[in-house]
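For this view, one protein chain was removed and the others were kept in their places.
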Amino acid sequence: MSLSETTYGELQEIAARYPEARSGLLPMLHLVQSSEGRVTPEGIEACAEILGISAADVSGVATFYTMYKRRPVGDYHVGVCTNTLCAVMGGDLIFERLKYHLGVGNDETTDDGKITLEHVECNAACDYAPVMMVNWEFMDNMDPDSAVRVVEDLRAGTEVRSTRGPRVVTWREAERVLAGFPDDLADEGPAAGPASLVGLGIARERGWTAPGLDTSSPGGSDDSTAEGAAGVPQTKQEAVEQADTSRAETETQQEEGK
Amino acid sequence: MTTTPEKTGVDLVTVTIDGIQISVPKDTLVIRAAEQVGVQIPRFCDHPLLEPVGACRQCLVDIPDAGNGRGFPKPQASCTLPVAEGMVVNTQATSPVADKAQQGIMEFLLINHPLDCPVCDKGGECPLQNQAMSNGRGETRFEGVKRTYPKPINISAQVLLDRERCVLCARCTRFSEQVAGDPFIALIERGALQQVGIYENEPFESYFSGNTIQICPVGALTSADYRFRARPFDLVSSPSVAEHDACGSAIRVDHRRGKVVRRLAANDPEVNEEWITDKDRFAFHYATQPERLTYPQVRDEDGTLRPASWPEAFAVAARGLRAAGASAVLTGGRVTAEDAYAYSKFARVALGTNDIDFRARPLSAEETSFLAAEVVLTNPVTYADLETAKTVVLAGLEPEDEAGMIFLRLRKASKSARPGGGTRVVSIAPYTSRGLAKMSGHLVRTAPGAEAAAIEGLVEHAEFGLDSTAVILVGERLATVPGALSAAAGLARRTGARLAWVPRRAGDRGAIETGCLPNLLPGGRPVVDAAARVDAATAWGVDNLPETAGRDADAIVAALVSGELGGLVIGGVDPDDTSDPAATRAAIEAASFVVALELRETEVTRAADVVFPVAPVIDKAGMFVTWEGRPRTFEAILSSPSSLPDLRILAGIAEELAQLGQGRPLGFRTVAEAQREMSDIGPWDGARASLEGVETGRPPSSSTEGTFALATWKQLVDNGSLQVGDKAYLATGRAPVARLSRAVYDALGATVTLTGDRGSVTIAAEPADLDDDVVWVPANSFGNGVLADLASPGSRVTVKGAEA
Partner (left out) sequence: MTADMGTLTPVLTDNWADDRAWTLAAYEARGGYQALDKAFGMDPAAVIEEVKESGLRGRGGAGFPTGMKWGFIPQDNPKPKYLVVNADESEPGTCKDIPLMMASPHTLVEGVIISSYAIRANTAFIYIRGEVLHVVRRVQRAVQEAYLAGHLGKDIHGSGFDLDVVVHAGAGAYICGEETALLEGLEGRRGQPRLRPPFPAVAGLYSSPTVINNVESIASVPSIIEHGHAWFASMGTEKSKGYGIFSLSGHVQRPGQYEAPLGITLRTLIDLAGGIREGHELKFWTPGGSSTPILTAEHLDVPLDFEGVGAAGSMLGTRALQIFDDTTCVVRAVLRWTEFYKHESCGKCTPCREGTWWLVQVLAGLEKGEGAESDLDLLLDQCDNIMGRSFCALADGAVSPISSSIKYFRDEYVAHLTHGGCPFDHAASTVFAPAGATA
């Protein structure tokens, strides 16, 4: 099956966003997934044709990034974080429970085509551990029971809301947003979840602020300090000595060694 | 000659490697500087002709001082690190840190490498095996589960990939992308599952694919042709020169028990660097086909060919030629220079004629004059010059198909990062070929027949204006375009650009130098120049030589048909390659006596009166002369008593003729003797023939409404007679298609029927950026080829949709 003309046109549109067309490849593959339900050979060939590169090159990219799927994905992609912290906090048990409950293994889709289950790596929500992602929306502070409720609601077609975001759309609709075609859900959900605000709450409670911030006025900075503050490195070498990776040091020495 | 690039003072940098001080040019990588003090740092991904990548990490060394008084805290990859003044490098030879680092990397490489060395083609010549011995631990500490994959997958008909053996150095993918420009293999997947792969519908079809096998540092890439055929230590390796084109690529021939089992690229930085075409690598089975001739034959009274002894065959040939009266010689373009010299001398001193021509292809009198005036004895351009030229103009030449090493050198030149940018390639051609696109070349779209005008148009061309830094490469196909070669010579003269003529076959240029032309004697001596004739006659010890220029190949054919000529000595000519295949056949038929010198049985040998089996290149020493004019000598690798070099056969006939009172013996019987004589006679130092210029012809009018001008050339992999015998190789060829403009393609569909004055062909079509009234087809990829089955290049054909 070849891509629709609309999809092909949108792939070209993505390529045109960038100073060099090939930069569009990652979002283009997201769009292929949105349109085709996975990265299809036709999608690979279309990307290759539009970008003027070999299909082997596109294939190399499509198989490098884990969000690209070669097998059809269900309506809902359920990712359970099993990186160390979430695993320890309960992610492993959640994942086991969902595998059992759904009758699928890792990276497999339920027979009804609704749910694709996968264990995922750290999704940058560790303060909400254990974390689950539904179509890459945050489902914070899960436990095995609440996880099962989420997948059951998804299968039943009941609306599911991200704990820190909007109602969950389908995987294909989500992929379209990642391709750079926004939907209108940006304003749904809170600005921040409770854990994100813990420190701020304590500061407010205790009246702590950054210096002068409570009385700050725009443009009210003090420009009089001409000399560098003590401790600010003035040379690259100093900077490197302060930077805390040996890698950076290596780079600098190589550069200077030129 | 002004071909040497400007020598600017090379900045030297002094470093200390394992305690030894050495000065090397600035920017030299540590790994190569170490080679100069005799230290081989182990490596896999590093290759001197590929961009550094630093992936395998095998070449780690300790740098206690980077040249600035500070050391690197950790071992550094020597393949990506340029030397710096005062740098101190300790390799595995002197540094326990470097040694441990290298052993650690080697151990990692081996944990997932199968222990199948005993059945691996690479075993015995394997960089991984060798370096594991020299720089690895004796025993593994890995007790886990190795990564496994299903056994080899075909990434093309010829190349197989065994992913378990791959160490992911990416030499193959980098070669394909950086050198060949065929990125049909790529790294796919990631992490420990990363592997080399193709896209499922797009096999690794590259004219240069075999190079990836050769540079693979393990046995991951193998050829269907050589796989499981031999062990490296059972092979005898000999240097040689590739015989498939005029590039003169250095090759290594490996044989065992009298049989060639594989060929590899040899390293010649001035010519082919370390690359060869797949044709040069895989097309060698032609010499061992069943129809190979193994004994002389003579035609009996009953009209059949029967085996004969060599002396009898010499005698029968001599008697027949004497009886036939006026005779001519057609040598073909695959001859060694020594054999060509023998043909040339044979024609003059044994047959007393200048009716000799090496051109078994469309030709013209203009070309004959051009070769004498502009080509013989010249060497205006080298491969290296292609890299320094600002602009290279191609006319009548498709390097990727017709001269692979010119293509690779031009591609490299076009991508050069030198200040001012790489070489700009401008092609006068009917469409943007894949090869031209890979060189980022500019097309001067030109219909067949209009090349002369297009060349003239470059003199004052706004965009491509040429000057003395430019090079013009003209292909042999320009011969049939009236005025084109004259225009090229004129363009060179007016702009100061250098001009070189690029033939297709390995023996073409040597045949010119040795006088296998109606207007040239050996060493570039013009036939019509009395002094030159006297010079040659003196060298040969004859009283005089025929004074007028002889017939060219087309005229020889015509004269045989008309009966003006009776005898024909013909070697290595396929009638289907000639200007008019039917006429050539008729000429052979009409000749009263035909002596054929051939490798294999052909329609020519079947029609001949005496047939001599000639030795293939592998069985004889000799020399080819490249398109640059560079002599490339090689030794015999195998020997077979069943065939002889052409020159020995010609010597035998000449001696018999002399016995009969006609002409003189050649005076040599061996290649070495011929070489001595060629060296003695030397090049002509008198006046050159001048170009009898031809006015630029009017481009053929398209008055014949609805017809198409026929453009064609031979693809690298095609039905050529030296390519038979390797199915896997032939399967990698590009499928024959007719190329049409997008508009015509849309109108006619995906299959078309072309009809010309010699026949019709139905073939798949593809759109390309051609003029609407031009069609391109490959010259020898279907039937008996375009010349026999369709029409002459440049003539008009009709094209119809086949489905209609």
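Should a chain be cited, it is by its letter among A and B, assigned in written order, with residues numbered from 1 in that chain.
By our rule, a contact is a pair of C-beta atoms (placed from the backbone, for glycine too) under 8 Å apart; a residue touches a chain by one contact, two chains touch by 3 or more.
Note that the coordinates shown come from a computational prediction; the quantities given were computed from them, not determined experimentally.
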Please identify which residue in B:Ile111, B:Val528, B:Ala558 or B:Ala583 touches the non-displayed chain. B:Ile111
Of A:Leu3, A:Ile44 or A:Met89, the residue touching the omitted chain is A:Met89
Against the hidden chain, chain A presents residues 17-20, 22-27, 29-30, 51, 60-61, 64-68, 79, 82-85, 87-90, 92-93, 120-130, 133, 135-138, 141, 143-144, 162, 164-166, 174, 177-180, 182-183, 185-187, 189, 191-204, 206-213, 216, 218-225, 228-233, 236, 239-240, 242-248, 251, 254-255, 258
Touching residues (missing chain, whole complex) on chain B: 52-58, 60, 73-75, 80, 100-101, 104-105, 107-109, 111-112, 141-142, 144-145, 147, 167-168, 187, 189-194
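To be clear about the criterion, only the chains that are shown with their structure count from here on.
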Which bits of chain A are touching chain B when the two form their complex? 41, 44-45, 48, 53-60, 63-64, 246, 249-250, 253-254, 256-258
Given the complex, residues on chain B that touch chain A span 66-68, 70, 72-74, 76, 81-82, 84, 87, 183-190, 197-202
